[in-house]
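Got a structure for you, questions after.
Excluded from the complex is one protein chain; the other protein chains are retained at their positions.
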């Protein structure tokens, strides 16, 4: 098995999809000869041609809107949004159409597509390259949202998203695109949508994270260990629909919980997961669910991005607050 | 004092603002000679001229984007978005600019404006006229979000929003625009942003609602009374920033809580308020915080809108679940 | 390449086709008037009338083939029924019924897009797919004059031209976007001239002349079908009534204007006169045709209004291919509170 990093695993997944399903079509800005600004589509245009790996004009509503028409008329588009922070111009298309075509047409038309976008900060990029607006898409009915934290899941979730009859927002953790490698099978395989992954068992507190924050959380868990706290770390993998069973079972076991994400804290994923725990496991809670998120201030320029996004220290502080409640 | 309904109170507030502050400028679709599709700007163009009450081309990003430039260069724009469900094309302008100008320029430039939009269903309008995407704006740092439930608050919050040095999203409960009248002072007055209002005291459970859902919640509270439950009803009025003190004090008193909104339940305001209660009053809770929201399905056409949005019956059912926990 | 003076009919069509077009136009008008009255009497919801725009829509409909696609706005009742959408479906839409969005299998009409201009990128995408699949289906994306101001119009036009897809962007310029007249919407004299900004052919046609509209659309469709790429068509027309039944057009324009259109440029009067001059039509035939239209329309109304109450399970039925757990539970709760609807 090849050892691939996340970006390579995504490229590999896209290649498998292009090979296996002639309906598949990639479109976006600079994804052709340039292979994408992160090289996610490196070599794919050369291999599959300009008809299937398409450089579009610079217009996100156009990219997603055209993808709706492509999907409705039998193609399986994979639009790339160059950075998640540039998906805002396409939100009307996503919220009014991508998510509603099946319902509006009562199943007469469907709109399967996988919208790829690298999210989060940490690469010293200019402003708005580091946004994490996933909460918008989790709130909007009719969409699924996934976010891998490692190469194996990246390819498996991507191929699962492509098999899904409904549209999927596929968030890519750009900060760790090349951070490490995993064994990634060459062939087609899937990681099921809607299933979280307990990456580290623990008995004292459940930590829920996804994407970039997963490894930072594992760091924090290791630091907590030194203080004698045994943290269970759960990789959510799918943000919508949430894996209630795994989340609730973990909290029922540990009695404590904390949620970690880069997005601003208020009305973010942490709020929904806290509410879910409140719904299902209130009586098991020995302390309030902790939320460690980005600050509720606009994301700053990169000189301050490391202090804006949660780091192991801040997560540990959050764990302490929950443990010492 | 004149007895006005909500739409009249808003018109009155706009008139006061136009009279008192020459920086004030209204812009939007059909707000001029037509007076707005709900008549919120009725007569204002005739009174203040085409320079200050402006019919714009049909382009929401243009309306809000131009408002940014107007605000930065010394005007105080009040853009109207004809329906909240049509704000999506302006989200990039709001999320990338309206909310970040002060921070980005480190205070060198500011972007005060009040973005008005009628929200929610219930008027038998076509699709997408009934959306309630307030959670997007509560999640985005740099914005304030208010939502009146009666004529007095409508004028008072509008004038407070106009005095606020930061941008405010002003949600208007269209279903009750003309539902009832209140005494509304002619002169300038304000209702403070960030302060909720306990409209009905009660000892058994705290119900948090806003806008259209307030009166429906009061109905449900009356029905609960018959079952012997004394519901405290809190009108949030400001959705961002939330009035923590009032929310927490109420829950500490009653030990039970429920949140009601029309927007889809998942990752909506209910989640944030549940999380806030979890943070501040967990040990006071005798039952999980209830959430009664729109279903997590795309908002249907109007033949089904009454069953989609919470009604008194569904709210009562929610109250029952919390009380009988 | 750009035709910005008003295109008027060059040829005439076979008499039987003219007769067919005429009958469709009166049917559309009768459908429309009945809809307005149904709304007035509270039997359907808000409705968007098209009276005055019959030629633009029927002419467009006649120029298309069965396999072609429509991406309509809320005002495309005429062209939609010509293209195969049952009238009863359209009435159901305006009654807020989910079935109102569903075209029969084999009829390629996308559900009405309410957010202005957002359906145009869809039309371009569908045309792109048609091209990629080597099919000969042409796609028509509809919009009004006001919609040309939206960013989605711009992005769709540009994509259409860059990828040279078989799409026709068909703008019915009825002079107003609700209350906003064209001169406040754009600083150009015409809409057709905007096409040049995309390197696209633009044609301005007399939207009150069904033959002219037919000719222009037929030419554009043939061009698209044979790989010639997109065309932007501006049909100059007028809506006699209000924007919707919730609107009052007398607030923003004097009724003389609409009276003038009605008296001087009515598309039905105009074709009727032609047919009479051709000696193939008379008042008697005309009355018979209106009676026939009335029967067809009445049947559709009866069907639409007699339909069973909407099953509220439809809120969930098509939210996802497979309902996630939270929607399943919400559906359960809904059934508990409001009854099972049609659910087994």
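Letters are used for the chains, namely A, B and C, taken in the order the chains are written, and counting of residues starts over at 1 for each.
The rule is simple: contacts are C-beta pairs under 8 Å (C-beta built on N, C-alpha and C of every residue); 3 or more make two chains touch, one makes a residue touch a chain.
From a predicted model like this one, the values you see are computed outputs, not experimental measurements.
The chain not displayed here makes contact, within the full complex, with A, B, C. Checked against the hidden chain, the listed residues A:75, A:128 or A:193 yield one contact partner: A:128. The omitted chain makes contact with just one of the residues C:198, C:214 or C:281: C:198. Of the listed positions B:8, B:34 or B:93, the one in contact with the omitted chain in the full complex is B:93. Take chain C: the residues that touch the chain left off the picture are 149-155, 158, 161-162, 164, 184-189, 193-200.
Remark: the residues of chain A touching the chain excluded from display are 29-30, 32-35, 37, 55, 57-59, 61-62, 85-86, 88-89, 124-129, 265-266, 295-298, 300-305, 307-308, 313-314, 317. Contact between chain B and the unshown chain involves residues 25, 51, 56-57, 59, 61-62, 64-75, 77, 89, 92-93, 96-97, 101-110, 141-142, 164-166, 194, 241, 244.
The rule is simple: only the chains that are shown with their structure count from here on.
Chain nearest the geometric middle of the protein is B, using mean C-alpha positions. Most remote chain with respect to chain B, judged by CA-atom centres, is C.
For the pair chain A and chain B, the distance between C-alpha centroids works out to 30 Å.
The set of chain C residues that touch two or more partner chains comprises 98, 101, 114-115, 151-152, 314, 319, 326. Within chain A, residues 61, 89, 92, 96, 103-104, 141-142 each touch two or more of the remaining chains.
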